[in-house]
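One protein chain is absent from this view; the other protein chains keep their places.
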Amino acid sequence: MIDKTAVQGENITIGSYVVIEKNVLIGNNVEIGNHVTIKEGTIISDNVVISDFSLLGKAPSSNNKMARKPIMDLDPLYIGENVKVGSHCCLYKGSTIHPGVLVADMASIREHVTVGANSIIGKNVMVENNTTIGDNVTIQTASYVTAHMLIEDEVFIGPCMSSSNDKYMASRTKELQGPILKKGAKIGNNASLLPGIVVGEKAIVGAGSVITKDVPASEVVLGNPGRKSKS
Amino acid sequence: MIDKTAVQGENITIGSYVVIEKNVLIGNNVEIGNHVTIKEGTIISDNVVISDFSLLGKAPSSNNKMARKPIMDLDPLYIGENVKVGSHCCLYKGSTIHPGVLVADMASIREHVTVGANSIIGKNVMVENNTTIGDNVTIQTASYVTAHMLIEDEVFIGPCMSSSNDKYMASRTKELQGPILKKGAKIGNNASLLPGIVVGEKAIVGAGSVITKDVPASEVVLGNPGRKSKS
Partner (left out) sequence: MIDKTAVQGENITIGSYVVIEKNVLIGNNVEIGNHVTIKEGTIISDNVVISDFSLLGKAPSSNNKMARKPIMDLDPLYIGENVKVGSHCCLYKGSTIHPGVLVADMASIREHVTVGANSIIGKNVMVENNTTIGDNVTIQTASYVTAHMLIEDEVFIGPCMSSSNDKYMASRTKELQGPILKKGAKIGNNASLLPGIVVGEKAIVGAGSVITKDVPASEVVLGNPGRKSKS
């Protein structure tokens, strides 16, 4: 089920039961697994690997209850050179994955997201819309990156981090603002980051901490609520 | 692979590599993506959208270790009008999804679950068996809804909420009881809710809190263990 208008480079491998829609662009030396769907217009650069059961270029969806409807007029999904996408992933239209990124199995990336070069989006990580992730960032398994979050270069996020962006929980009138993680910050596993907090450059957030206030650069914070570590 | 006994309405779109088993009922104006499996007897109402790689109508499974075996004699899965089901979802037999619900990508809904009208089951949300979810409820990404939990109308649950139902952790003799969230309660991201606790009407549970006792109506609780907020 490969549309005739899908333009393919040289030395491409395509598995079984694959759907490639109209006007998909595929570069050279691309490997596509089995049971993959690539939606209309998606751009896949050279040397990309897409594993089995992944969906590329999905459009957003909503229901009547949703106060903030997603924007539907989106650019195609762009996947840079040497990117690897794991199995059972779902990547939306309107996002850009820069070269060398690893998107691990079962990860999701919504629309209007940028992932910087060589970053790692871990297994089962959910990245919401309108989020910017810098270069050389690591986000480990099962972490949750809320919408309107900013993650600068070289940030390290352990597994199961949780973030939020809506201080008033569904007030519907306030602007959403996710956490801002400055360059080289490190976040321990299962930390909870509240809306709009800033974690400074090279600051460290301990595992299981609940961060309710800004964390100064290079500071180490721990606990619930997070406080400066004494040691 | 569409069984001849599957009854289809008008104006239905079905993608590639789709399996529709015996006696599935499909209403009018239904859209079914690629790589979808719909199990025997599933009922899909008008104007429903099913995205790629989703599985509808799965039967429960168990092994010898499991103390509480699932009930296998279940009604078909019922999906109401205007429901949208995301990609890579798994919805079991014996559950009812009321009209206007959005089930986002990678969500799972087990057997004997009711989801009320216009509610949102977020991405990668896991809803266990024998749980009742009211109308206009929002459950955000990656939250965990344990078995035998009750979520009333207009409850808001932020991302990564965790709940449990077994105070004695695998004692095998006690009854399971999940948390009870009363009308309009709001739960912050990554909160932990213990078995059987009641969160009162319009009460607010802070992000990262661990709720070990009942929360009175309209009260705000924070911390580990959760205590009444002073502010």
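Which chain is which? They are A and B, in the order written, and residues in each are numbered from 1.
Please note the rule applied: a residue touches a chain if its C-beta (ideal position, glycine included) is under 8 Å from a C-beta of that chain, and two chains touch if they have at least 3 such contacts.
Worth saying up front: this structure is predicted, and the values here are computed from it rather than measured.
Within the complete assembly, A:124 is the residue of A:124, A:163 or A:177 that touches the hidden chain.
Remark: the omitted chain is touched by one listed residue; of A:79, A:106, A:133 or A:151 this is A:106.
Here one chain is not drawn; of A:88, A:112 or A:148, the residue touching it is A:88. In the full complex, subunit A touches the omitted chain through residues 15-17, 33-35, 49, 51-53, 82, 84, 86-88, 100-102, 104-106, 118-120, 123-124, 136, 138, 141-142, 156, 158-160, 186, 188-190, 204, 207-209, 222-224. Seen from subunit B, the chain kept out of the figure touches residues 1, 17, 19, 35, 37, 53, 55, 58, 61-66, 88, 90, 106, 108, 124, 126, 128, 142, 144, 146, 160, 162-164, 166, 169-170, 190, 192, 194, 210, 212, 224-225.
Definition applied: only the chains that are shown with their structure count from here on.
Centres computed as Cα averages put subunit A at a distance of 24 Å from subunit B.
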